[in-house]
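Structure incoming, see below.
Every protein chain but one is kept in place in this view of the complex.
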Amino acid sequence: MDTTTREPVHAGPAAELLDLYQQLLVIRRTEKAAHDLFLAGLVKGTTHLAAGQEAVAVGAAAALRPDDYVFATYRGHHHAIARGATPEECLAELMSKATGVCKAKGGSMHLTKASHNMLGSYAIVGAHLPMAAGAAWSAQLRGSGQVAVAFFGDGATNIGAFHEALNLAAVWKLPVIFVCENNLYMEYTPIASVTAVKDPAAGRAPAYGIPAEIIDGNDVLTVWDAMRAAVERARNGNGPTVIEARTYRHYGHSRTDPGKYRPEAEVREWMARDPLTVARAHLRRLGLSDAAVEQAEAAAERIVAEAIDAAKQAPEADPAEAFTDVWADGGAAWRS
Amino acid sequence: MDTTTREPVHAGPAAELLDLYQQLLVIRRTEKAAHDLFLAGLVKGTTHLAAGQEAVAVGAAAALRPDDYVFATYRGHHHAIARGATPEECLAELMSKATGVCKAKGGSMHLTKASHNMLGSYAIVGAHLPMAAGAAWSAQLRGSGQVAVAFFGDGATNIGAFHEALNLAAVWKLPVIFVCENNLYMEYTPIASVTAVKDPAAGRAPAYGIPAEIIDGNDVLTVWDAMRAAVERARNGNGPTVIEARTYRHYGHSRTDPGKYRPEAEVREWMARDPLTVARAHLRRLGLSDAAVEQAEAAAERIVAEAIDAAKQAPEADPAEAFTDVWADGGAAWRS
Amino acid sequence: MAELTGTITYREAVAEGIAREMRRDSSVVCLGEDIGAAGGVFKTTVGLFEEFGPRRVWDTPISEQAIVGAAMGAAMTGMRPVAEIMFSDFLACCWDYLANEIPKVRYMTGGQVTVPLVVRTANGGGLGFGAQHSQATENWAFTVPGLKIAAPATPSDVIGLMASAIRSEDPVVFFEHKGLFASKGPAAPADHVIPLGEAAIVRPGRDVTVVALASTVPVSRAAAEVLAPEGIAVEVVDLRCLVPLDMRTVLESVAKTSRLLIVEENPYQGGWGGTVASIVADEGFEFLDAPIRRVAAACVPLPFADRLEDEVIPTVDKVADAVRRLAVF
Partner (left out) sequence: MAELTGTITYREAVAEGIAREMRRDSSVVCLGEDIGAAGGVFKTTVGLFEEFGPRRVWDTPISEQAIVGAAMGAAMTGMRPVAEIMFSDFLACCWDYLANEIPKVRYMTGGQVTVPLVVRTANGGGLGFGAQHSQATENWAFTVPGLKIAAPATPSDVIGLMASAIRSEDPVVFFEHKGLFASKGPAAPADHVIPLGEAAIVRPGRDVTVVALASTVPVSRAAAEVLAPEGIAVEVVDLRCLVPLDMRTVLESVAKTSRLLIVEENPYQGGWGGTVASIVADEGFEFLDAPIRRVAAACVPLPFADRLEDEVIPTVDKVADAVRRLAVF
């Protein structure tokens, strides 16, 4: 199988890494806040938290241009924030506030920051892969040099849209990167129990002549490197890449799922490889002072604390908003 | 790629081969009749003729048990006849006669002979692959030892249902055989121009851990052998197989399409490898007398000539039939 | 396992209804995502895997087309599959099977095959799940001749209709309403079977007929409670099925009340109530003393925030107001 496995790199500029580390922390604390606010009844509906998978979002975003396109799933808080959505507007969205990033019309599963070309979080498994291919096709047609990235879970590799998107992307040599966040589980069922090959994404890439890579998704530098290479291929007109990032979620699948279907030893092993721990090790290796690291931690804590307060203070969504934004003219009239 | 290429075998009992040869002829003449009747305005709607692809149907059927399941496409006349539908009931169907195999409710695209477990011809590309997996699942659950076969075109390998069916079949180790009739074209567009890998079916099989074989679909003995091996694997509980049979259609895609998009040299080359010619060569090699061969040819000619007459004589479909067979009780009432 | 008795939830009724049929017919098998050991995302298959094991209850990949397509192939070959599509919004991912394959194969083969399967799915809104996990899609299925459609409102109807659906020789789409899972009611007696296509008058009244389905049944009943003290006697008809559609019961009720309100959770445009209204405006025209009205979801996607969602879907207030206006017409 045309699949390489990348060793965690041990280079990388310290200052940038510190910045990435702070982003990891901001996302982690935002996810913790979302979890607590859900338990407190301040977040309705459902949440799918990405705590444990932050390095995929932060490492990937580091390799992208501001105008590149990102498409994510219902488990997408980390991607929204890594691409510029603020913790405040995300938490406000979850709390049904007027200041929510989607005006409280989307909710946790649909965080979107179009002004930063983070073009949405989609809750139908696999549906956004063709969209990402389409955004890449658009970039190709416009000669803009942009690339598109679709982040998706291991479970998405068994749905038809995955197959159609990868084939089209390969045939049209589209500048798109398919990043699978393989966290070993779908909702409550292990991906291995329903997938014909060991590596659900990378193991399929050869069927489309697409180069693939399996990487440590908990190492932000590894993700950054792998994405840099894939983005370069795409921008140079060499077509799509599949990246399968091995990672793990710290919470259950959604809402209050305790994730009891996961063996304790497995959970322990992965918790030990928490992306924050891995990043901190890199920082130490790069000789960053404890003071600098603590400063980043304090900053992240402050940012999220302020976000929680602001979101709590924000006004409830206006019921009249239910009847706007269906059409481009802002309205919802279906009769003339 | 886990794909073997099978040399045309040069063994095979002469008597059986003569019988297969006669079946090839019956199908060829039936397709010719369908074509002529369409031009004469006696066949309405559309036809998708399988002339040139007969060896796939006849060779495969020879390897099956009477109770095995077959699912075909809108280009399915050859499969219906190879599995026991009579030329008469097929032509009657095309001619909108009450005696049609589907009572003139299905037409050319939906020939079905359920009494022989030929469970239908489906006109939505790829849709029947999951059905075949389901029939195989049913056989597995009932411990019946039956296998299911899905015949489909090269173009079907790029649609989502193909991906989902092959993965499920592999994960559940289903006794199903996926036979791709690769005739190089979809409707008017070459499969190579829209497919990321050279072998649209066999090139995908490894993505599901399914063994695959590319064979000469114009050699009825080769098809028979390859199917025998695949059927044995399936019956022994070793799961699915992909067979990609290279073949070519003698007519255009459908109706009156002259197929002008196909290079003359390509057409000439394939016409020289007409499955009838290939089979005749085998017969000669096996020392069958010209008399015996001519007898088979005469028999086939008679069978189809009688079928055409009978179909022409048959009564038109009864308009009242429009309101039967929606429900199992025979009726169509949607209100109570 | 013993049959459930006493008061049970709608959620429990789903698993109970399936279990009862699995006990009496070994050809009934279940497949779907996370329905096995996990007991289903909505806990509507709890206990089935434990009682019937992995040969009867199958966890699938996230492959809606393979799930429903395989169910179809199995149904054509001697099994009675019960396929779960987790949320009814996802029917769109296997729509070809529901629109073009399952409902047509019997007809287009001239009656050569039957497709005795059930596609179960969690339908509807009110839980703040947003635009892609909250739709009431029973009207999608209603556009397709050849599908039978059940949408129960109570635990005992879930059990009685599940029995008919699984025993049916015809394909049935079975809509389980997410908003009703926690609701309670008496368990059904042993061998409780409700024929498909029989509406129920769940509250008699002489003034206004309110036709409801699934989630809108409790909403309509609550509205009727509100209106009773005002002297407005509402007759609530629970259709229970869309196909077969029991228009006889609806027309008889309208013949009595001369006033009709239809309460649907699906959007007004293309909602099933349009067809019901058009039949009454034709066959029941002379009964009518007032316009036919529909309280349906607004023609917008479902918003996430509760307060916005309440603006869009039917509520007790909206139904009560509409009935009041009809009563005085």
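Letters A, B and C mark the chains in the order given here, with residues in each chain numbered from 1 onward.
Throughout what follows, a residue touches a chain if its C-beta (ideal position, glycine included) is under 8 Å from a C-beta of that chain, and two chains touch if they have at least 3 such contacts.
Predicted model only: the values in this text are computed from it and were never measured.
Seen in the complete assembly, the chain not on display touches A, B, C. Note that of A:G76, A:G134 or A:P175, the residue touching the chain absent from this view is A:G134.
Residue C:V243 is the one among C:V29, C:L127 or C:V243 that touches the chain not shown.
For the options A:G45, A:G59 or A:G100, the residue in contact with the chain missing from this view is A:G100. Only one of B:W137, B:W224, B:Y251 or B:W334 touches the chain withheld from this view, namely B:W334. Although one chain is not displayed, its contacts with chain A can still be listed: residues 69, 71, 100-106, 110, 112-115, 119-120, 122, 124, 127-139, 141-142, 148, 160-161, 164-165, 167-168, 171-172, 321, 324-330, 332-336. Where chain B meets the missing chain, the touching residues are 44-46, 93, 96, 102, 104-107, 109-110, 122-126, 155-156, 158-160, 186-189, 193-195, 261, 316-317, 319, 321-323, 326, 332, 334. Interface residues of chain C facing the missing partner chain: 89-90, 92-93, 95-96, 98-100, 103-104, 107-108, 130-132, 137, 139-140, 142-146, 243, 245, 262, 266-278, 280-283, 285, 288, 290-294, 298-301, 303-304.
Here is the rule we use: only the chains that are shown with their structure count from here on.
For this pair, chain A with chain B, the centres built from the Cα atoms lie 45 Å apart.
We define each chain's centre as the mean of its Cα atoms; on that basis chain B and chain C are separated by 40 Å.
We define each chain's centre as the mean of its Cα atoms; on that basis chain A and chain C are separated by 36 Å.
Among the residues of chain C, those in touch with two or more other chains are 60-61, 63-65. For chain B, residues that reach two or more other chains under the stated contact definition are 160-161, 164, 167, 171.
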